[in-house]
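The other protein chains are all here in position, but one chain of the complex has been omitted.
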Amino acid sequence: MSDIVLETRGLKRRFGAFVATNDVSLTVERGARHALIGPNGAGKTTLINLLTGVLPPSEGQVFLEGEDITGLASFRRVKRGLTRTFQINQLFETFTPLETVCLAIAEREGIAHRLWSAMAGYARVVEEAGDLLARFGLASVMGERTSILPYGKQRLLEIALAFASRPRVLLLDEPAAGVPEDERHEVLSIVADLPKDVTVLLIEHDMDLVFSFATRISVLVAGAVFAEGSVAEIAADPRVKAVYLGENA
Amino acid sequence: MTMVQQEALVSRQSSDAAAEGRAVRLMKRRSRIRIYEIVIWLAAVAAYFLLPSKMLILTEIAILALFAVSLDLVLGFAGIVSLGHAAFFGVGAYAAGLLALHYTAEPVIGLFVAALVAGLLGFLTSFLILRGSDLTRLMTTLGIGLMMAEVANQMAWLTGGADGLSGFSLNPILGLFEFDLYGKTGYLYCLAVLFVGMMIMRRIAFSPFGLSLKAIKSNPMRAGMISVPARKRVVVVYTIAAMFAGIAGALLAQTTSFVSPDVLAFHRSADVLMVLTIGGTGYLYGGVFGAVLFTLVKDALSVVTPQYWMFWIGLILVVLVLIGRERLNRWAAYLPERLSGKEREQ
Partner (left out) sequence: MLTILFDGVAYGMLLFILACGLTVTLGLMNFINLAHGAFAMAGGYVTVVMMNRYGISFYWCLPAAFVVTAIVGLVLERTLYQWLYRADHLDQVLFSIGLVFMAVAGADYFMGGQQQLINLPPELSGRMDVGGVGIGRYRLFTIVVCAILALVLQLILSKTRFGCRLRAAVDDRRVAMGLGINVPLVFALTFAFGSGLAGLGGAMGAEILGLDPNFPLKFMIYFLIVVSVGGTSTVSGPFLAAMLLGIADVAGKYYVPAIGPFVIYALMIIMLILRPDGLFSRGSGR
């Protein structure tokens, strides 16, 4: 057995009578580029919500580096190195990107409870934020209000923000969703160049991106894991083609 | 974008010195003192010399301003709508009054005791507002406010019940400045306390802590995802806000040498919400602007219709909301915009 970072056992989530996540047992290896695919409504985002504590599961457990984190609040999971981006931007609209990232870094460094010095007083935090924003191509807009940024820039900030927490496991929920074609390239190259020591679980519809990025793929259908394997195995699996690729072809 | 740039993009070793420098500059600018802040304080001091006959109303404004700014920490920063902020104001007033009556008549000690007592109440009740929706919080804050009023009413042996608490007088402040009949000392005293309180709250507002509060208000789910411990932060800010509200209450008790049960009344909680709304939330000085406007309007109304000014206040509230707070606050757009550091770099 190789090194497993993230694992779920028998994870279930019901909304009334509807089972959105049905008995999902998933393992993600350290450093993996793991993709989670499936048709619309397969329960991909619900699964991410369960992993990150946005929703509590109806049954089952989530383990991060061998420890049961099922009952932990989101912010505690982040502290332990598990974070995510959102399919639909979840940003602080009135903040500037700089403020946003500074806060995330301050929280990571455990200084965000301090209420006596201005944020500007923590030069190391601010410098790191400036540096991070530059690396994500946001240097020129770091002082603008987030809500007025172009969508592609907001997407980048979404990823930069998750990154500011220095995750060991990063869940990307359709990072390129809704990004216009001309800004898309920038987002994709960022995703492709994420540091190798960060384990990435990617939810994506774009098959080109999935096949070029992932080393391992899980297919989710109707809330359950339908198939799992290497890229080659999944690409060759006729059942997957039938339920999923066939749809897109 | 060239290939080289792309490679540098996510690599950890390289750092962008220009971006770092710019980030630091922008951040510094964010918490810089603005010109209008200086103007406000100068105006407040000038009022002392220019309006010697208006000391009482000026004092009223200063107290209300401190009260409203404390609510801004809760509402404008943490995003909690409270219908019971007067609980802390009233408790502070009673604490200061009782202290002066039974123990020591030193005003500054009174402020500290009031802050302590109100802060304790804020700390204890903060746990009740942590969960639930806006509605539950409205119920809780309103309920706690009413409950404190009922407590004061029932414990007449301590609080004087419906007659209020009177018969105490204050020593000179720090043994130096005696309260005078015209309220001149009273005004300067309140102004000084407001100034100190404001400067403290200002530091909090621009600190990482203040930023994390705004994150909780703006998007609680995302705040959790950058590991902001929302509950802890709310407990802390609610306690701090309660302390300052308590200090405001203590100022009222000390400058009027009287504590009426009215300090805990519901309308006080509603008034302070309105004050803050008029002035704008989330940048502290809204409480000051609002207090000035509200007090002047209320004063004018109570001259015209002594008994029914409440009707007009209500009407103003309704109109205010229908016009739209956003649109209304644009008159002050220059001020808050600058304070929250949204201006562009030249």
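Labels for the chains are A and B, by order of writing; each one numbers its residues from 1.
Going forward, a residue touches a chain if its C-beta (ideal position, glycine included) is under 8 Å from a C-beta of that chain, and two chains touch if they have at least 3 such contacts.
Being a predicted model, the structure only gives us computed values, none of them experimental.
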Touching the absent chain when the full complex is considered, from B:Met27, B:Met55, B:Leu75 or B:Leu264: B:Leu75
Residue in contact with the excluded chain [from B:Thr104, B:Thr136 or B:Ser169]: B:Thr136
Sole residue of B:Ile57, B:Ile109 or B:Leu317 that reaches the chain not shown, by the stated touch rule: B:Leu317
Interface with the undisplayed chain - residues on chain B: 75, 81, 83, 128, 130-136, 138-140, 142-144, 146-147, 150-151, 154, 266-267, 270, 273-274, 277, 307-311, 313-318, 320-322, 325
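Convention: only the chains that are shown with their structure count from here on.
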Centroid spacing, where centroids are CA-atom means, of chain A and chain B in whole angstrom: 39
Chain A residues touching chain B - in the complex, by the definition given at the top: 52-54, 73-76, 78-79, 83-84, 86, 90-96, 98-100, 102-104, 106-108, 111-120, 122-123, 125-131, 133-137, 139, 142-145, 161-162, 164-165, 186, 189-190, 193-195
Chain B residues within the chain A interface of the complex: 1, 6-12, 14-16, 18-24, 26-28, 30-31, 203-204, 206-212, 214-215, 218-219, 221-230, 232-233, 236, 240, 340-342, 344-345
